[in-house]
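Structure incoming, see below.
Heads up, one of the protein chains got dropped from this complex, but the rest are sitting where they should.
By letter and in written order, the chains are A, B and C; residue numbering begins at 1 in each of them.
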Amino acid sequence: MVQIFVTGGTFDKEYNYIEGKLYFQDTHLPKMLVTGRCTLDIDVKTLMMIDSLEMTDADRSIIAHNCQRNEHARILITHGTDTIVQTATYLANANIENKTIVLTGAMIPYAFGTSSDGFFNMGSALAFVQMLPPGIYVVMNGRYFNWDNVRKNRKTGNFETIHPE
Amino acid sequence: MVQIFVTGGTFDKEYNYIEGKLYFQDTHLPKMLVTGRCTLDIDVKTLMMIDSLEMTDADRSIIAHNCQRNEHARILITHGTDTIVQTATYLANANIENKTIVLTGAMIPYAFGTSSDGFFNMGSALAFVQMLPPGIYVVMNGRYFNWDNVRKNRKTGNFETIHPE
Amino acid sequence: MVQIFVTGGTFDKEYNYIEGKLYFQDTHLPKMLVTGRCTLDIDVKTLMMIDSLEMTDADRSIIAHNCQRNEHARILITHGTDTIVQTATYLANANIENKTIVLTGAMIPYAFGTSSDGFFNMGSALAFVQMLPPGIYVVMNGRYFNWDNVRKNRKTGNFETIHPE
Partner (left out) sequence: MVQIFVTGGTFDKEYNYIEGKLYFQDTHLPKMLVTGRCTLDIDVKTLMMIDSLEMTDADRSIIAHNCQRNEHARILITHGTDTIVQTATYLANANIENKTIVLTGAMIPYAFGTSSDGFFNMGSALAFVQMLPPGIYVVMNGRYFNWDNVRKNRKTGNFETIHPE
């Protein structure tokens, strides 16, 4: 059993053709699990739908609280990539015991079709959350990173380790 | 470092608009790794491009031989779903030691756009091949299966365990 | 007001992932008109859902009969490309008076995503059916052809005039 918490991020952004801007409507997670023909026992719960640049520590405490009180030991969180490491750090300091928590996101919205990395990331994040021991991780670029050894490269948009492995 | 061996299957089928039939051209793997923004060190080698219903034991011996002599310990094989379990069984009996070999496929060709499960499967298969201990596995539906406890359900198109877990 | 008659063809084919073959389910026309943001007054009626290679003169008489008794002067017919000229010829000999009838199709199914020509053909066929004088026409490749001066080039899959223009 895997618990998915949706928080928004580029992953779930859509194009508002009246305003010409990106915005949030409903999450695409359920549709993605159907298209991926996923047969895992999964529960999807939307905690918030926000741009991670606008995420506050009050928002992060909601995420941490939900991770703590949730009965499941394996939790996947969709999150904007800009502050995904910040939230991972917050969760690492939140006294959440014996849980494998994976945060993932996307650089291009799933709604933008075959150019998006979101569907690939969802596949790898679901696999990693089943396999990794308790801890807080970021999954992007086909890899997993420990929360305390990852940063987003602002020029390439890719995630990389801070210290040599 | 992950070695990918391409063997064809629905995964890489395309639509021939002159004949109105499915066929094989080049593999989509490299494009998928770029779109998935994958930064793993990966080598892609096409062994064959065939429908798995037409795969013979001579073909399977080529796959086994390539797995044996390949220097990498983690190998991902794309394969048609109809005989993917048969090939997994063949590899399990081929005296390949200390290697993690994951076979994956797709029910809908990647070339058919956002309806395909292929991109999701590639993401999860790449994650599982990094995490699983040596052995032969099939990855579909967001899950991994040991080669000796998996079958394709012909009615649903999903993979399931044979024995209760 | 434009009347659309759906007869099937590659246009509306889908991929059956259990059988690995193409088949027909419901027509995509209503969804296409919504995505195209079409505000024309249009009625869509499905006459049949068949591969045009399997279309008989009995089927063609149904199409002709519906064109004759339909109250609208502008009719668009979706059709498989293999025998689209044959059906156009049948309609030209069916004593249908004072109607503009445009037949169009696709070389790649609309369901196969952004690689399909179907959405483009629908846009041009809807425009041509509004503008052309009474007669029977085939619309493909961004052009319209009179029913008695068009053939499908079997090598390229494109439509071309028989006689120089």
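Definition applied: a contact is a pair of C-beta atoms (placed from the backbone, for glycine too) under 8 Å apart; a residue touches a chain by one contact, two chains touch by 3 or more.
Please read these numbers as outputs of a predicted model, since none were measured by experiment.
Taking every chain of the complex into account, the chain not shown here touches A, B, C. Across the entire complex, the residue among A:10, A:27 or A:141 in touch with the chain not shown is A:10. Touch with the chain omitted from the figure is made, among C:6, C:32, C:63 or C:77, by C:32.
The chain not displayed touches subunit C at residues 32-33, 35-40, 107, 113-117, 119-128, 130-132, 139-144, 157-160. The chain not shown here touches subunit A at positions 10, 15, 17-18, 20, 22, 107-109, 111-115, 154-155, 157.
Touch with the hidden chain on the side of subunit B covers residues 113-114.
Just so we're on the same page, only the chains that are shown with their structure count from here on.
Rotation angle relating subunit A to subunit C: 180°, from a CA superposition, given to the nearest 5. Nearest to the common centre of all protein CA atoms is the CA centroid of chain B. Taken over every residue number at the interface, the positions common to subunit A and subunit B amount to over half, indicating a same-residue contact. With each centre defined as the average position of its C-alpha atoms, the distance from subunit A to subunit C rounds to 45 Å.
If you average the CA atoms of subunit A and of subunit B, the two centres end up 26 Å from each other. Across the assembly, subunit C contributes 113-114 as residues in contact with two or more other chains.
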